[in-house]
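The full complex has more chains than appear here; those shown keep their coordinates.
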Amino acid sequence: MSKRKRNNSQTTLGTSPGTLTYVGADVNYATKITWVEYNNEEYKVCQIPHFSDLNQLELSKNKRHWFNIDGIHEPQVIATIGEIFNLHPLILEDIMNTEQKPKFESYEGNQLFFTFKMLNYNASTREIESEHLSLVLIDNCVLSFQEERTTDIFLPVQNRIVASAGKTRKNGVDYLIYCLIDLVVDNYFMCLDCLSDEIERLEEDIIQDAKPIAMRELYGLKREEMALRKSIYPLREMIATVLREDYPSITHYTSLYFRDVLDHTSQLIENIDSHRDLIASLMDLYLSQVSNKMNNIMKVLTVISVIFMPLTFVAGIYGMNFDNMPELHWKYSYPVVWIVMIVMVILMLIGFKRKGWL
Amino acid sequence: MSKRKRNNSQTTLGTSPGTLTYVGADVNYATKITWVEYNNEEYKVCQIPHFSDLNQLELSKNKRHWFNIDGIHEPQVIATIGEIFNLHPLILEDIMNTEQKPKFESYEGNQLFFTFKMLNYNASTREIESEHLSLVLIDNCVLSFQEERTTDIFLPVQNRIVASAGKTRKNGVDYLIYCLIDLVVDNYFMCLDCLSDEIERLEEDIIQDAKPIAMRELYGLKREEMALRKSIYPLREMIATVLREDYPSITHYTSLYFRDVLDHTSQLIENIDSHRDLIASLMDLYLSQVSNKMNNIMKVLTVISVIFMPLTFVAGIYGMNFDNMPELHWKYSYPVVWIVMIVMVILMLIGFKRKGWL
Amino acid sequence: MSKRKRNNSQTTLGTSPGTLTYVGADVNYATKITWVEYNNEEYKVCQIPHFSDLNQLELSKNKRHWFNIDGIHEPQVIATIGEIFNLHPLILEDIMNTEQKPKFESYEGNQLFFTFKMLNYNASTREIESEHLSLVLIDNCVLSFQEERTTDIFLPVQNRIVASAGKTRKNGVDYLIYCLIDLVVDNYFMCLDCLSDEIERLEEDIIQDAKPIAMRELYGLKREEMALRKSIYPLREMIATVLREDYPSITHYTSLYFRDVLDHTSQLIENIDSHRDLIASLMDLYLSQVSNKMNNIMKVLTVISVIFMPLTFVAGIYGMNFDNMPELHWKYSYPVVWIVMIVMVILMLIGFKRKGWL
């Protein structure tokens, strides 16, 4: 997970609850607000030039309204939107708190608040990048908040609304909420697939040759997998909470779709759990390979010592300078010593062969 | 688990929910549809030549109907069947999604949907192959969907219907559903038996000689066992959900049989859990064997060093060229040195014997 | 756990549910049926000569009846008994399935079915042998089924009925069921005591000297303990299920005794769990002992190398044949070299002593 610059959280200590503070990475973008107004018959997409213009909008009752806010780093913008839509201060705090984990909360029964993470696998850094998202459902309005990036994550859904008068246009804003969540969950499967590929690559590396770098890569994968888990575990809880309580703003029709996305988060979690298991097993495999390597190194050392120590000793014996060493004067002593030594080596090699060391 | 070619899941990202996409292995078969019509008195088995013919069938109310669809790779076929039987779009999506984990879902109360996996142990590749299956129960109809293979998995049940007017013929389509699930669950026991045999084989190998290949085989077994768990854990959940809610289309008579199959899945899970335990213990056993081997290697090295280093030193001493070394000129120096060295070796061997190193 | 010959489970695949197949070890005994008829005043024990005679028995209403069937390998016998007592086909299947785990099931509310395992520690093979048992409670009748062995497990209870008009005679057949289960549970404590003794023996062995055989014995113990757990965990579930539902055939008086046996199974499970913990800790202890041994071996090797390598080098120096080596010609060179070497050895020994290597 990329470590973006965190603003010093110490400064927020002791402030009143609901105080708006942006704790994510520093950005210079101005907040971009897109207004999508639609029903089954027609639709309109337009940019709100300045956030203060929101105040003058008249929202027609028989249309659905989606305000897509790109950028959560300006406390003033978030505060103004909060005032206009009459949002609870704790909602505003969580929208800006990029370290908030996924959760669902219902304020006063008619403000449904969802917050979760978009995950993106960065192929070049081999890291998963996370983006803080929030959704608010009030009456026939949806507010979506994203940390500004170069791309608009929710564009595919906007395109579906523009493209045809299909299910997304026909159904209410609760279905729109579902579509936005589903889009993010589908993305998680792609991230997990990337991690799976990394694990398989490492698996082959380790089976072929357990290089020390492998352990560090396994450790890195474990960190990525832990970061993923931190986003996905509470996401399931979030959707399960929506389904447990029976909110009037979520129709029975849409709740079937929410159950489907709940099932998908369960599958994500199972996949993560098996990744975790695999990584642990790969660590064990790696360590056993290292032990085997050590055994092989020691075998080489022992074989060479067992062969040459006795030979060197024999040579040492006949290098002694005693006056009275009859063997030194025999005619065939030297070739006999060579033969004895060669026989010794052959016998030792046979012994090692039997032990399976060669 | 065999890794079949997965179509790029990236292409499905951002499409509308319920869009039908086949993500399994590529196949060229045409979908085969078998219609089994039966009651206690009579039965009829026939092939539907083309899926569009399904539309013109008249289904008699006092008979049970079973449509066995071999092949889930043609979106058009699945879509047409969905239209004819009025199936929920999420059912159709899950029928074609070969990566969907086992689950049970009731749509609109009268469409009961089951999806799960057939597992088959391939003795030659030592891998467990999985096939995606789905069952739909509507009124007096059962639809069964299988990924086309060379064999029809459900043939034994069809044969029981053909063979005699026994329990399967006498009871309703809920009992047919049970028979199909039971067939698959019975198969799981065979897969687990194969894994058990592999574990026992490895156990003997490791106890006799802990070769490095054993650890890799253990790792492979662990992967197979994890894949099995991924199919079987949610299967129990699937059957438990059927029993928890009291669906009118499942009679009390059949629910007793569902409880039996639930109990069998519990046993499967316990067996898998003990496999998991065994594999972990075997890894520990393997590692301890490797450590013992290392100890033995080091003992050999140490024994040879302890014996020959002092001897070589003694020989080195009397190989020195000092003018004034009286021992060199004594008459019995040479045999005395030999005797001293032999005594040293004997003493060291006794010492090693006492330490248990020989 | 002894591995008895398992009949090929493949042959049963695809057969209709309720098909009776014996999957245990092959035996040649004929089934033995004992009829115990008793109430507080009187009792009668007799053997039923042939299972077909069961059909002609008249069971007096104001007596309790216990049919103890020794042998579950003859499908015909079990099927006949099933017909006479009108037992559900799934009961018959489970009676014969020696691989069925312990469970309790109520069929039609008036047939209470219990199945579980008798465990026996075989001192000579150091293995726990298991025997498949089943109990059925219908009206004022108890049927008990055991895999035939040389001994009748339930004899002590029969003897209590014969011996005195005590609690067993006074109370109903539900109390008889309790007595039979209690007998089996008491036996488990003995099996666990045997395992405890094995663990303590191994503990002493490992603390004294960690021989490689110890790890294999620990692995064997782990297998036994896993087998025990597989019998005892579902047994607690079985008794808890009986107590959860309030069956009319189990009186309040007897349910107090069932709670007692439930408490005993909880204690069994706790004991097994601590065995598991102990075995894992012993494995760790063993591995640490192996590491310590290795350290000791390496210390010996290092000490000997550190002492003799410099000495041999010194001797090598004065073994060189340079023309111009003044030391060779000094008078006291040789004894000086000896003194230098002895001082070196003493210094090195002091160094090793300080490091704690000697």
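The chains carry the letters A, B and C, assigned in the order they are written, with residues numbered from 1 in each.
The working rule: contacts are C-beta pairs under 8 Å (C-beta built on N, C-alpha and C of every residue); 3 or more make two chains touch, one makes a residue touch a chain.
All values derive from a computational prediction rather than experimental measurement.
Shown here are 3 copies of a single protein sequence; counted across the entire complex in this file, the number of copies is 5.
Throughout what follows, only the chains that are shown with their structure count from here on.
Taken as a contact graph, with one node per protein chain and an edge wherever two chains touch, the assembly forms an open path, each chain linked only to its neighbours along a line. Among the chains in view, B has its Cα centre nearest the centre of the complete protein Cα set. As a whole-number value, the distance joining the C-alpha centres of subunit A and subunit B reads 26 Å. The mean-CA centres of subunit A and subunit C are about 43 angstrom from one another, to the nearest whole unit. Residues of subunit A in contact with two or more other chains: 319.
Interface of subunit A with subunit B (complex): residues 156-157, 159-160, 166-168, 178-179, 182-183, 186-187, 189-190, 193, 207, 256-257, 259-260, 263, 266-267, 270, 274, 277-278, 281-282, 284-285, 287-289, 291-292, 294-295, 298-299, 301-302, 305-306, 309-310, 312-313, 316-317, 319-325, 356-357.
On subunit C, the positions that touch subunit B within their shared complex are 9-10, 12-14, 16-18, 88, 90, 100-101, 103, 105, 107, 209, 212, 215-216, 219, 222-223, 226, 230, 234, 283, 286-287, 290-291, 293-294, 297-298, 300-301, 304-305, 308-309, 311-312, 315-316, 318-321, 325, 327-334, 337.
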